[in-house]
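Structure record follows, encoded as structure tokens.
One chain of protein is taken out of this complex; the other chains stay put.
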Amino acid sequence: MIDPSLNELVTKVLGYGKSMLEMPFSGIPSFFRTNLCDDWREIDIALVGVPSDAGLSHRPGARYGPQAMRAQSGLIRYINPFTKVIPYELARVGDVGDVPIENQVNLDPLIEEIFTYYQRLHAAGVVPITAGGDHSITYPILKALGDGEPLALIHFDSHHDTVAPMRGTKFHHGAPFRNAVLDGAIDPKRTVQVGIRDPYQEASRPFAVESGMTIIDMGEIQERGIKAAVEKTREVIGDRPTYISFDIDALDPAYAPGTGTPVVGGLTSREAMQFLQGLRGLNLIGGDVVEVSPPFDAAGMTALAGAQIMFEILCLAAEGFALRSER
Amino acid sequence: MIDPSLNELVTKVLGYGKSMLEMPFSGIPSFFRTNLCDDWREIDIALVGVPSDAGLSHRPGARYGPQAMRAQSGLIRYINPFTKVIPYELARVGDVGDVPIENQVNLDPLIEEIFTYYQRLHAAGVVPITAGGDHSITYPILKALGDGEPLALIHFDSHHDTVAPMRGTKFHHGAPFRNAVLDGAIDPKRTVQVGIRDPYQEASRPFAVESGMTIIDMGEIQERGIKAAVEKTREVIGDRPTYISFDIDALDPAYAPGTGTPVVGGLTSREAMQFLQGLRGLNLIGGDVVEVSPPFDAAGMTALAGAQIMFEILCLAAEGFALRSER
Amino acid sequence: MIDPSLNELVTKVLGYGKSMLEMPFSGIPSFFRTNLCDDWREIDIALVGVPSDAGLSHRPGARYGPQAMRAQSGLIRYINPFTKVIPYELARVGDVGDVPIENQVNLDPLIEEIFTYYQRLHAAGVVPITAGGDHSITYPILKALGDGEPLALIHFDSHHDTVAPMRGTKFHHGAPFRNAVLDGAIDPKRTVQVGIRDPYQEASRPFAVESGMTIIDMGEIQERGIKAAVEKTREVIGDRPTYISFDIDALDPAYAPGTGTPVVGGLTSREAMQFLQGLRGLNLIGGDVVEVSPPFDAAGMTALAGAQIMFEILCLAAEGFALRSER
Amino acid sequence: MIDPSLNELVTKVLGYGKSMLEMPFSGIPSFFRTNLCDDWREIDIALVGVPSDAGLSHRPGARYGPQAMRAQSGLIRYINPFTKVIPYELARVGDVGDVPIENQVNLDPLIEEIFTYYQRLHAAGVVPITAGGDHSITYPILKALGDGEPLALIHFDSHHDTVAPMRGTKFHHGAPFRNAVLDGAIDPKRTVQVGIRDPYQEASRPFAVESGMTIIDMGEIQERGIKAAVEKTREVIGDRPTYISFDIDALDPAYAPGTGTPVVGGLTSREAMQFLQGLRGLNLIGGDVVEVSPPFDAAGMTALAGAQIMFEILCLAAEGFALRSER
Amino acid sequence: MIDPSLNELVTKVLGYGKSMLEMPFSGIPSFFRTNLCDDWREIDIALVGVPSDAGLSHRPGARYGPQAMRAQSGLIRYINPFTKVIPYELARVGDVGDVPIENQVNLDPLIEEIFTYYQRLHAAGVVPITAGGDHSITYPILKALGDGEPLALIHFDSHHDTVAPMRGTKFHHGAPFRNAVLDGAIDPKRTVQVGIRDPYQEASRPFAVESGMTIIDMGEIQERGIKAAVEKTREVIGDRPTYISFDIDALDPAYAPGTGTPVVGGLTSREAMQFLQGLRGLNLIGGDVVEVSPPFDAAGMTALAGAQIMFEILCLAAEGFALRSER
Partner (left out) sequence: MIDPSLNELVTKVLGYGKSMLEMPFSGIPSFFRTNLCDDWREIDIALVGVPSDAGLSHRPGARYGPQAMRAQSGLIRYINPFTKVIPYELARVGDVGDVPIENQVNLDPLIEEIFTYYQRLHAAGVVPITAGGDHSITYPILKALGDGEPLALIHFDSHHDTVAPMRGTKFHHGAPFRNAVLDGAIDPKRTVQVGIRDPYQEASRPFAVESGMTIIDMGEIQERGIKAAVEKTREVIGDRPTYISFDIDALDPAYAPGTGTPVVGGLTSREAMQFLQGLRGLNLIGGDVVEVSPPFDAAGMTALAGAQIMFEILCLAAEGFALRSER
């Protein structure tokens, strides 16, 4: 009763992962139903979870982000319906599980733990695509991925995340990119911040501006549109090794209510996807989606949007990997 | 204390249905508070529920779709605020209740039951506007409504719904339009698919393309806008007897989280309404809204959007009926 | 460990209110964490709650609107991320609590209570920014704020709210602007209604049209955009003392599901903010956000949007106050 | 494939109402899927909704009580699983819809409307079982049902509901039984209050005590158990024509979170059912379940509990009717 | 800083499963964080999911039961806080994943698939503890586990589940135990039904009674208590190989709102646990928890209760296994 072409397709898709065709309610929910992977030599791109919200100042819950994004990612799977990219044809991809966290309630040593993990992953030659966790996790990742030279960065967010140390720590979730600049992990001249509408900006904007970051405020996007913003971004980034960090609060709360510090007036999902799809061909060496907070979500829509963004980044990373491999 | 014009208005509106002015929390929630109707000779257009999700592969719950859309439709009622159409002035409209279903857990005979019901309705000369239920219900409806010649179809969805038989049945909710083409119930050359961004498209897109359907992907809408898409659609459809099938997952999850297989990056409600309002004057002979899944909804917003779409289709159907009557 | 500039900033921000830097989950949630204020002589602009839904015909719950908007406003605070306005630098702002209501279940004397309260506030020279409550509260406010001459009004809503008396009262939440016109509290020639898509419009639109109000339907916004609508509005309003009344159902249900009479096809939050930001320089003497209904909300997104709109109005009011002070 | 006895059973059950065997998600949700009834001469017992929360002082939403209890009652149907009573074998039962309410926002004339409706129902010889609505609706019902002599009353509640007039009205939902006593509609000496733990009792308890009501506090039930309470109740009531009014907040919030004024420490559902089942043989002439507030409910559990309590009262009423008929 | 005894404990606990000490929000959520197991030779007891609700007549969603119970089971882990049993010390336990289901929308072949899977598991000498899925899954399990002689059965439920074939199938979720009796898979004389309060009992009770099952209605438990019920059960069961099937709707909706056919007036969690703990020493050869329906749950409490019941059954099964091993 099944036609032969469907059988062929099924065979092909199962080649991407043994549970790639399971229903979303069945089996172990890995990211996009890729294979669970313990041996990093088997993969080029690792899907990783960092279940920590220790750096969060407002509404907690991002510790449940990886679990929720894994669950919702079962509705997404293998092909990008817009660009037709199938990342698994371009690179070997696997779910390596969550970063093991010992110092759960102590932000400082926790940051160190994350750094060590990604350093090992990077040393193994694996490109990490991460589901957070709050935004404090991005700084140790950036620090681990650079190879001597600062990375380029495309940062989607409503906030600048360049606040000075406060409340006893420099590692809080409002500071990762300040830390990364001061450490030389990213190059602020090759950093673009997209979607900004920061209600605490007096504490953060001066550093972003003065360090030389390119800021594309929501007002600018509203006025000039996504395409212009993409073009500007590509000009700043060039072909440098680039990391994408996507704070889900870049999206409007109607699209992503489940987050720690929502700000009204953000991107739609379609704008975010259009922006990311406009970045094809960049030399992407990693990325993350952070600040998905399932306890504050409605109907799983934030985790679903987060998983979709993660898939877009995966597609970009797979293309970037393929490009580098061809050289 | 009430001014005379309000009294006149109330009298007029009550003429449309005896509970048309009841509060949404009062009385029996029929569709748009039209009269419940047992005698099909009293109506030109029937509002019907098909409470089945037997064909659903992912998140269940569409069996509660008719009940939830009836409840939310109490907020909508009688006049289209955009086009000013009052459908009840153009045709006699009633809520005929739900299709009685005997074979609830057996998809194949259930499809036959639905077919038989709509065949009788069609024989009675009644135009059906249906609230599903999952998308598997559309195939038997289409099969019942054709009079020898294949219908034209406008199909809003994120998926093509032209997948081959699988998991033991050809009737699953991913296949209605393949079945309808193969049966000659619809004319693929007069079929337009709108809003497509199908994550399982390798199993479905080839059939849609090869059979000659016109596909307006979300990417095309994003790029060229609703008006161009409407124009293209009208060219394909012409003045053929036309059916509209609206899978609520054509909308973005921010607008319609409560559905079985949500896909990020879809239409806004306004785009959907603008599109439908652009179809005025078509020779509409039926329509449906499917895949509203109340257990996965947030704050009833999906059921409300579904009811609004159903009302737009009702307005088109009433205008179509009036046009045919005038001839 | 904290850099000096952050300390300066903190000092400055705390100057706006003693809990302005508290976390959203800590302390007493006043509007935007401004100071609670019992002595009206200390402020120029009062943030007020009117916890009443006695005038509501459909889904109740707006009585919880002020509490929910206060809670969510803790995520917003002091600077407008689009216009960079800090209202507290332009005017003294405080939260004066809720209007005390004695006649909770009797709409008519309740309307009188509200009127008396705002009359006192107005006599004290304080500009009120109000969080409702259902829309019936706006009529007594308008009546209290006029100084002999009718006010100009910008009214965001899906409904006209100019319905004649019915169900035993003229004060129901569908009638405030009819009452205000008939009383001479507002000038219909200087009244603009924005976002209208009224499903009960046959009972309301004739009065709006015949009295000379300017109506910017959603269809017009869809067609011509926000900027054109802003321009038209400014032309009608001129430099007259102006009140802004924002019914949260002007927003689409995807952005504001938690309201009494949602209507599909409304404004996005961004459009609303863009519109309001386009009104800078008007002579604003008061405003309100009404019909936020927390029991029907999802994930607090409606209350958050309502608080953001309220902040936009506060910024306009502070600028208006500063302009008047300069003269 | 169906065995003959099942067919017989189905035939019998359908005799109780034409949709008695429909699935809960299908068809029009009348109370327990009994027939909708416009002609009161066809029934002995009427199931009625009173969708009003105009008398409520705290959390609103009881206006949605009838709709929610109708929906959940589809899970209950025809036989009492504890007593094996099938009420439809003892009396003709139908759903007469909701009391039409004109004065929705004015409590005083609304009370009059309810009174008039029940007076007509009573004159037609029909026993009413009502789903509220807030507790203010019980006073006009009691007033309508008495035939010259005061009724006996069994009142389940956490509150006494005998508060003096306040906030401009004597009809608020905290006062029905004071009003009923003062009017001679009930006999306080034949009145039992069950489950009381009134946090506002200083305003209500003196009247209850002084008028001679029998009060069975929660503390007493905790101490002495349900059986003793039932016995005491039967002694007070005797064989007098009796009305049962069940405020759902008599149940603990774990069993009934969706109510206007929940009080921790109440009855379990089982205790409530055991109590009601202990009242078999009383001369019941009416009853109600009030204060179910769906917007504050969790997973529909309160509406389900309310529908179950309503069914228990229906069973008692049917037995009472049969007893009176036999005489 | 960690004391030595804690280190010892950690070592011991990790011996039960490599993620036994992970936080509930971290890592892959297997049942009770036991190891995922592909090789059945490594285990004595298998924890299995059957994600199907194809047999459900009312509220769907049980297909998400295994995923939700896995997630909540992360709060439970390794020791029974009442009996102090650590099942992993008595038997080798692993999570074998979900039964792969091909015929998802066709109940009859699906029943066959389940049967085949459990037949293989049984042949491998593994005791299955299953998380459903709806109750239709229990019949094929029972059929697979018997070794020629009918099993004894303890069945917790509000319904008898012995309804005749209807709606075109004998396999629906209201019939598993009728099928099992007719097939000789269970011995009705050694079958106890606990917690029964079946609102459809006229279709089911005659078979249960006439076949000789022992029925412990909720009324009896209410009257005589759990201990008497346990004693009665043990007498009927004796030392026969026994299966426990626990329909979560045996619990009251306050404890388990998330289920397909809730019935008010059921067991508390404590009563259920007390009952199960009273069954220690039985010769348990399998068990299941079914009808957990996450889309209708509130705050995950039903899935948590389901996981706890599953853990109690696991403890009984481990003790049963140890007893048999000792012989």
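Quick notes on this structure:
We call the chains A, B, C, D and E, going by the order they appear; numbering starts again at 1 in every chain.
Just so it is clear, a contact is a pair of C-beta atoms (placed from the backbone, for glycine too) under 8 Å apart; a residue touches a chain by one contact, two chains touch by 3 or more.
Predicted, not measured: the structure shown is a model, and the values here were computed from it.
In the full complex, the chain left out of view touches A, C, D, E. The hidden chain makes contact, of the residues D:22, D:252 or D:312, with D:252. Residue A:109 is the one among A:109, A:225, A:238 or A:281 that touches the chain not shown. Within the set D:5, D:116, D:222 or D:325, the residue that contacts the chain not displayed is D:222. The chain not displayed touches chain E at residues 1-3, 5-6, 9, 12-13, 23-25, 75-79, 81-82, 252, 254-255, 268-270, 273-274, 298-301, 304-305, 308.
For chain D, the list of residues touching the undisplayed chain reads 57-59, 158, 163-166, 168, 170, 196-203, 206, 217-219, 222, 252-254, 257-258, 261-266, 296-299.
Counting over the whole complex, chain A has residues 53-57, 59-61, 63-64, 102-109, 167-169, 172, 295-296 touching the chain that is not drawn.
Following the convention adopted for this analysis, only the chains that are shown with their structure count from here on.
Once the centre of each chain is set as its mean CA position, chain B and chain E turn out to be 41 Å apart. The distance from the centre of chain D to the centre of chain E, each centre being the mean of the chain's C-alpha atoms, comes to 37 Å.
Separation between the centroids of chain A and chain D, computed from CA atoms only, is 55 Å. Multi-chain contact residues of chain A (touching two or more other chains) are listed as 23, 25, 252, 254, 298-299. In terms of which chains touch, the assembly is arranged in some other way, matching none of the line, ring, star or all-to-all patterns.
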